[in-house]
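For this depiction, one protein chain was excluded, whereas all remaining protein chains were kept in their positions.
And now, chain A:
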Amino acid sequence: MIKAILIFNNHGKPRLIRFYQYFAEDMQQQIIRETFHLVSKRDDNVCNFLEGGSLIGGSDYKLIYRHYATLYFVFCVDSSESELGILDLIQVSTIYIFMTVFVETLDKCFENVCELDLIFHMDKVHYILQEVVMGGMVLETNMNEIVAQVELQNRMEKSEGGLSAAPARAVSAVKNMNLPEIPRNINIGDINIKVPNLSPF
């Protein structure tokens, strides 16, 4: 079982938190801080497993993490999950999260995908994650399937929005125009996604 999935940046700011066991909000923040503390002081070239988070679980639980550019992806799992398997999963989910957010943001004339996309689309990242992990258990590992389901749901959301949502979308598109001013010179480590040459709009 996966007990928690945390994504935070190099400064420990949470970008996505997903607990599969209830913790009060302040406890959650404490766990994030502790985890960040544990993970951030490790070199990039040491192994991806970590024991000793005293707040979650205890001895049966391990932290499995990966560091991509500015972000840490941390899974807290018990012994029933395969350590390397979870690493594979992080790979799957991160690639996917990056990809979808990326494709979406292409629409909004972004040039490169990065942490900012996660910041501004936390809800979407959650929806994607829901297709990968459900209630602490791995739901799907097949990327194509995950992509298909998320696409279908997004399409459904669009069709529901219909005309009435159009003005709101327009306004938010205008608001988003300012975004590229924020520095975004971040590369996503070893995930290189070929950017299809799409013209914005």
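Following the convention adopted for this analysis, a residue touches a chain if its C-beta (ideal position, glycine included) is under 8 Å from a C-beta of that chain, and two chains touch if they have at least 3 such contacts; residues count from 1.
Just so it is clear, contacts and distances are computed from a predicted model.
Q: Mind telling me which option in "AP-3 complex subunit delta-1", "Radial spoke head protein 4 homolog A-like", "Aldehyde dehydrogenase" or "histidine--tRNA ligase" is what UniProt lists for the chain we can't see?
A: Spelling it out: the chain absent from the display is recorded in UniProt as "AP-3 complex subunit delta-1".
Q: Which residues does chain A use to touch the chain missing from this display?
A: 1, 14, 16-18, 20, 22, 24-26, 28-30, 34, 37, 42-43, 45-52, 54, 80, 82-85, 87-88, 119-120, 122-123, 126-127, 130, 134-142, 145, 149, 152-153, 156-157, 160-161, 164, 167-168, 171-172, 175-176
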